[in-house]
Structure formats: structure tokens, C-alpha cells
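To keep things clear, I will list the structure first and then write my remarks on it.
Heads up, one of the protein chains got dropped from this complex, but the rest are sitting where they should.
Here the chain labels run A and B in written order, and each chain numbers its own residues starting at 1.
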Amino acid sequence: MIVFGYRLPGMSSLIVWGLLWELVGRLKLTFFVPPLSEVVATLYTVIGTAAFQKALAETAYAFLAGVGFAIIIGIPVGILMGKNRLLDELLLPWVNVFLSAPLTALVPVLMVLFGFGMKAIIITTTLFGIWIIILNSRAGVKQINRSLVEMAHSFGASPVDAFFKIYFWAALPEILGGVRIGIIRAVKGVIIGQLLISIVGFGALFELYSANFLMGHFWAVLIVLFALAFTISEFLAYLERRVSYYAAKR
Amino acid sequence: MPNRSLLLKILSAVILFGAWEIAGRVPVSFAFPTFLESMAALVRMTADGTIFTAYAETLKPLIVGVAISTVLGIAIGLWVGLSQFFDWLFSPIFIVMQAAPLAALIPLLVLAYGIGLTSKVLVVCIMAMPVIVLNTSSAVRNTPESMKEMGRAFLASDTAIVLKIIIPAASPVIFAGLRLGISAGFIGAILSELKITPTGVGDIITYSRSIADYPSMYAAIFSIILLAVLFLNLLEKIEVVLFKGNQRGYVSD
Partner (left out) sequence: MVMSQTKAAFGQAEPADYESAVSARNISKNYGAVEALRDLSLEFPRGQLTSLLGPSGCGKTTLLKIIAGLLQPSAGEVEVNGHTVTGPGPDRAFVFQDFALLPWATVMRNVAFGLEMRGVAKSEREGIAAKYIAEVGLSGFEHSYPHELSGGMRQRVGLARALSVDAQVLLMDEPFSAVDEQTRRKFQEDLLALVQHENKTFIFVTHSIEEAVYVSDQIAILLPRPSRVSEIIRPSSFRSKGVDNIRRDPEYLDIVDQIWASLRSYVE
């Protein structure tokens, strides 16, 4: 958007929305929307509380563990599917099913199988993130230029060498793309898991706030969560751009 | 070999369901019924009509929410894609919404709108709308420049360019966004039934869990995943038929 020859930065309209929020809050149109300034003030007090820090720590733990499993399992499975036709044909239908299935319906199963705790949340997170990572890693291996593989063979690369020096790097842009989308999905997964298993992390915190009608606290936590999620996704997009500079040129 | 791909699909299903059956017989957990028990429960619920009444309830917020998201999402998306000002104003909101775990809004929606249909519809909407808006607007923005130039060179009015070039050119991507939105809408519909109040399929899941009738619980979950996957596959097939060749033919090959 260009105003008077000056280019407005991309996200600058959020300031307008912030002012609108403040206005709606000041006019006391609804009890559920306190002024933004009040929310920000609450934010400072909330961040200091033990309850918030505990929720954040638990969420970060569940998120990192869930994403870790999704990546450690997802990438090798995807690469194997890309290289082995039989495995690919056996697994691909299920990967596609779980990619688009409403995974929220599986959370109750996880709850009865793994208990109402951290384990179920971690598995939920993994389930949300892993399928797209598998699919993209597979696509990354599938698109590797045949002449690149033949080049490696003709220069006498061992299979191990070929894997680490050719396959991994050639598929890296796609793999990272998958990891980025997988992580964004995992953020949603960890929150959905905590909402349904509402005795840990932010799930518990939300229960506490809404039971006591602490709107300012609620919005403050939401802002923190959304800002974190947005930062993670932008950071990953930045990383992806850094790596995929050569993807366009092959 | 008559049809390798079909055979492998069947084999793959047999392996998965076989593993489920064996794991249920071991059993790996008291809460893990076998595949056959679950299917028997599904047949029973279908026979006595429980499943149909449940879906009538579950599909209500889903259909209303998806309908609202579709109309509103495509309208906003077109607007954002066509006008720099609306792009600047609205895009950041939807980009943040797309990245953010919007499920966290549910407790707030319940406080504001109660535990009725309104809240559930809103949950479906906030889940489904961002991807519909973002796909529509980016599809509109990415209409090949030469097609718009062609329209202008052959004296098309601005309205004609939007109606006869931009919208048809964008429709495959809009449709794909719709499919993703509906997929997210399913997540929202189930989430709201499990989190807000147990109704429909969510009720079967919650109730059968509480009385430890695990086969019924697994059957309900199986059925909703099956329904979602079948429906989304159907949409994908429609997409292929509807937009056959639409993406080709842009580029010179």
C-alpha cells in the first residue's frame, strides 16, 4: 500500500486494528473486550505470575517434544517412501487420509490410552505435524533430478555418501517447507490438545480465567500465544527462503 | 497383475486393520477394542439409527459454518485481492489468524455466546475462514498478467475483466482453499462438540467413553474420520473434473 509516495510496511495496518480495539474497549460496548491498553498492562503482570510461566513451560515442553518426534520420524519415513515404490504405495493412502482427517476426533482415544496428561498432548502435537512433513520429504526425494543421482554414481559415490551429500541436500528445500507447515500445524495441535485435556498448560489457565471472568488476563495470554505462533511461522519462512535460494535454479 | 495400485491399496488397508485387530486381541490396553468389535458397534449404531441422529446434529454447525465461511471468505478474499487498500488493511489479520492457534478463542466464545449453536458455528468459521480468504486473495493477485492485458487489449471493461477473466482464472485455487477450509471446519466442528457441549457424534464419543463402551467410541471416531475423508476426496474429484486443463495452457509448452 503506497500513500503519498511512501510505502507503508506490510503489517502496519495492525496498528489501525489495535486502535480500533482500544476504541471498542473504551466505549464499553461489550464486557468481553477490554481496551487494548488495559490488556497490555495486564500482560506485564500476567507474564510474571507463576501460573503463566508454568503453563508456558509445559506448553513449550509438549510442543518441542511433539515437533521433535514429528521431525525425527517424519523425515526418514518420507525419504524412504520417496525411494521405495512398494513402501510408498502401501503408506501413501494413509498419509493422505490423516493429512486431511479431523484429528481432533482422535484426542479422546489418546486420552483413554495414554492418560489425561502430557503424553496425550505430545502425541496430539506429533499427529498434527507429522503427515505434511512425511508428504513433503517424499515429494522432495521424488523430484530429485535423475542426472544428479547418475552423476553421483558415475563419480563413484557410495550409497551412504549419495544419501548425505546428494539426496538430503537436493530434497532439503521441500523438507524444510514441510517442516514449516508441520510446525504451524503442531502449534494448533498443542493448543487443541491442551483445551481438550484441560488440566495442564494453557488449557488449565484458560479454565481458570474464564471461570473467574478475567477478560484482561484471557486476552493477554491470547496475544502472547498468537504473537509466539506468528513469530515462529515467520522465522521458519525466513529460514526456508535462506535455504531455497538454490531450489529455484535447479 | 490386473491393477497393482488397487491391490496395494487393499493390501495396505488389510495390514492396518489387521494390526488394529491383533493389537485389540492382545490387548495393548483395556481401552483398545479390536477392529471387528468396533465395526460391529458401527453396524449396530447404523442399524438402530443412532448414527444418523448424531450426524444430523453434528453436521448442523458444520454446514452453517462452512456456508458462512465460503460466502464471506470468498467475498473478502476477492476484495483483498483486487484492492491494495483492503489488502493492506485485512491481509495481516488473516495471516496472523492462519498461523495462530485459534482454538484458544473457544473458551471466550463460550463466555460470550453461550454453549448453543452460535458458538459452534463461530468455531467452525474461525477455523475455516482464514485459509479461504488467503487462497482467494492470492489466487486473484496471481492471475497471469498477460490474461488481464489480453482483456484490456480486447476492450474488456473492468467488470468484465473481473467476471470473465480473474474469477474463472482464480477458481481452481479458490476451490482448493475451500477444500482446505472444509477440512479445518471438520476439525472445528468436532472440537466444539468435544469442548463446548457434547452433542451429535461428540456425544457418542464422550458418553461411550464415560460408560467404558470403547467399541462404540472407536466406531464413532472411525465414522467421522471416514466421512471427512470421503467428502474431501469427493471434493478433490469434483475439482479435477471441473478444472481439467485450467492450469495448463497458461504457459507455452
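In the analysis below, contacts are C-beta pairs under 8 Å (C-beta built on N, C-alpha and C of every residue); 3 or more make two chains touch, one makes a residue touch a chain.
None of these values were measured; they are calculated from a predicted model.
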| item | value |
| --- | --- |
| Neighbouring displayed chains - absent chain, whole complex | B |
| Option touching the unshown chain, where B:33, B:61, B:151 or B:202 are the choices | B:151 |
| Chain B, residues in touch with the chain not shown (by the definition above) | 144, 146-147, 149-157, 160, 164-165, 168-169, 243-253 |
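What we mean here is this: only the chains that are shown with their structure count from here on.
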| item | value |
| --- | --- |
| Distance between chain centroids, defined by C-alpha means - chain A, chain B (Å) | 18 |
| Chain A-touching residues of chain B, taken from the complex the two chains share | 4-5, 8-9, 11-13, 15-16, 29, 31-32, 84-85, 87-93, 95-96, 99-108, 110-112, 183, 186-187, 189-191, 194-195, 201, 205-206, 209, 214, 217-218, 221, 224-225, 228-229, 232 |
| Contacting residues of chain A [partner chain B, same complex] | 1-2, 8, 10-14, 16-17, 30, 32, 86, 89-91, 93-94, 97, 100-109, 111-113, 184, 187-188, 190-192, 195-196, 202, 206-207, 209-210, 213, 218, 221-222, 225-226, 229-230, 232-234 |
